[in-house]
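Can you keep this structure in mind? I'll have questions shortly.
Removed: one protein chain of the complex. Kept in place: all other protein chains.
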Amino acid sequence: MAVGLPENVFLTKLDVAANWVRSNSLWPMPFATACCGIELMATASSRFDLARFGAEVMRFSPRQCDLLIVAGRVVMKMLPVLQRIWLQMPEPKWCISMGACACSGGVFDTYAVVQGIDRFIPVDLYVPGCPPRPEQLIAGIIELQDRIKKTGTLDGREFVTRTAATGPQPLELDEIRRLREATPVAGLEIFSTPDIKT
Amino acid sequence: MPLQVADTLAPDTPDKEYLWTLNFGPQHPATHTTLRLVLTLDGEKVVNAVPHIGYLHSGFEKLGEHLDFNQYVTIVDRMNYLSPLANEIAWHHAVEKLLGIELTPRCKYIRTIFSELLRIQDHLLNVGTSALDLGAFTAFLYCFTQREKIYDIIELASGQRFHSSYTRVGGVMFDVNDLWVRKVRDFIDGLPKTHDEVHRLLTRNRIFIDRIKGVGVLTKEDAINFSVSGPVARASGVVRDIRKDEPYLCYKDFDFKVICSQNGDCYARYLVRMGEIIESLKIIQQALENIPTGPINVDVDSRVVLPAKPAVYRSIEGLIQHFEVIMPNRGYSAPKDEVYAAVEAPNGELGFYLVSDGTNRAYRARTRPPSFIHFSVFPHMIKGHMLSDVVAVLGSLNIIAAELDR
Partner (left out) sequence: MIEESTLKQQFGDGIWISEFRDNRRVVVSAEQVHHLLAHLKNQLGFDFLVDITAVDYLEYENSTDRFGVVYCLLNMQTGERLVVKTFVNDPNPSLPTVYSLWRGSDWMEREVYDMFGITFTGHPDLRRILSPDEFSSYPLRKDYPLKGRGERHNFPVITRAES
């Protein structure tokens, strides 16, 4: 007769246990810059109630959070701030790009707006919409929880292999052509025209 | 970002070693969105504040030169995102002034109802979040519940709950129906209860009053000298409301009061906003009772509105006219001139300075953003107050970063 475990004991892997805990207690850091920030607030308030999915503990300090929600467009003056906040967050961490502007620049194809934050920081999940409805954001968070449960590891090994930038390469063909036509900006290091390989 | 010499010490500040510098923002819960302050502090007292803005500057005005009058409405939406439809109404008010279009009575009423609904929406969020910043969470939840009802009303009319892009040159996108009218009725019946609850939670709350009464005082002379408008100016005793002084849409048909206060502090601004919610309700009530029937768009022969869908599908004239309006190089021709037009947006005077070169897109579409002007007063208002008052004053000014930076 085989010796069974008592009913209140079960065996699992440490990775799985950690993922189960992590996915059900996400602490979002709302990087709310524009309109999507208001929908993020609506998601957290009583009608949609993000607390049902264990992700309502919004903390504005990056040191306490493990989920960065970038809600709204990010412009070139703001991007260094976003990168710094991302680097300040402790591992393991995830990033949701909420809304069309954060995903791709949206309707703002102008000189100042970064055309998708995934060009400069890693993004795990995109929520489209301008702005996305709260239901959509909740669906995104559930999807992310699901993914954490499936692929996560205790020490974040799954991230180590991702050495390439996740976003599209910033210089498409038409952009190269336009850069050649444009007069270069002289005397400035950070805004100088980049070297273009042909 | 490195601090600059200009940030740390203002020219009129005595160079004292014990003054220290604090960076506030651009990512901070109480800034709501993206603005940055460099504060010079003497202990907890603010000696100087230097605002830094532009962290959301996305080139709205440049886009306005590349999109036609109807397309730009989607961009204008995203300017003051607490009350998107109010911006659309302001934009098309300017365009219609340029083109010389007189709207139909039904369209005027629909726009009036919407601009008042959005005023309520804006004030609700402002009251809620400014209380939230001071530690009162419940009022925020109550306000948001009512905001959701306004979102439903907008969604029913336009199909989108947030950025509706509802207005068009010479009219609106869709007509409203009986269900919509019933929903607005339900809303104006339900709002006074929430308004009352928020009143009971905040207006005589000792902690709330102690935090905001006498804080951030702006005198009437300063309000005029600093070009402040809207609820902030009215709280300082400036009796000016474009709805009364230069009636547009159909505001002259309605009976309402302009809420003003003498004190000019954060508490006065809070009370003015709460009072305006009730006045807006009155306007909506009167407008709903008297909403006329008839077309929502101006006459199709004026060649600025899209013809009705059956006409497009069944007649060649309708089809041609549809293309005339839609095609980028045809469209309507505007007089080659410049015009300034302003409406009373929830935040203050929202104006557009339009330069037209005769085509269907603006040569220059300048916005006169109330948030931009209100934020420039902030260093003046905060000097001599405590560090914790920064949040209270910021909340009462209702700074919207997208409108601030554009």
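Here the chain labels run A and B in written order, and each chain numbers its own residues starting at 1.
The rule is short, and it goes like this: contacts are C-beta pairs under 8 Å (C-beta built on N, C-alpha and C of every residue); 3 or more make two chains touch, one makes a residue touch a chain.
Note that this is a predicted model, so its numbers are computed, not measured.
Here the missing chain is touched by one residue of B:Thr194, B:Gln285, B:Ser302 or B:Ser376, and it is B:Ser376. Residue B:Val355 is the one among B:Leu141, B:Ile291, B:Val355 or B:Met386 that touches the chain not shown.
From the options B:Lys62, B:Lys282 or B:His322, the residue with contact to the chain not on display is B:Lys62.
In the complete complex, the hidden chain is touched by one of A:Ser23, A:Gln115 or A:Gln145, namely A:Gln115.
The chain not displayed touches subunit A at residues 75-77, 79-80, 83, 86-87, 93, 109-115, 119-122, 159-167, 170-171, 175, 178-179, 182-188, 190-194.
Considering the complete assembly, subunit B touches the hidden chain via residues 4, 6, 11, 53-54, 57, 59, 61-63, 65-66, 97-98, 100, 222, 224-228, 238, 240, 245-246, 335-340, 342, 349, 351, 353, 355, 357-358, 363-364, 366, 368, 372-373, 375-377, 380, 405-406.
The rule we apply is simple: only the chains that are shown with their structure count from here on.
Separation between the centroids of subunit A and subunit B, computed from CA atoms only, is 30 Å.
Looking at the complex, you find that subunit B touches subunit A at residues 1, 26-29, 32-34, 54-59, 62-63, 74-75, 78, 81-82, 84, 125, 140-141, 144-145, 147-148, 151, 161-163, 401-402. In the complex of the two chains, the subunit A residues touching subunit B come out as 31-35, 37-39, 41-42, 45-47, 60, 72-73, 75, 77-78, 80-81, 85, 107-108, 110-113, 130-131, 133.
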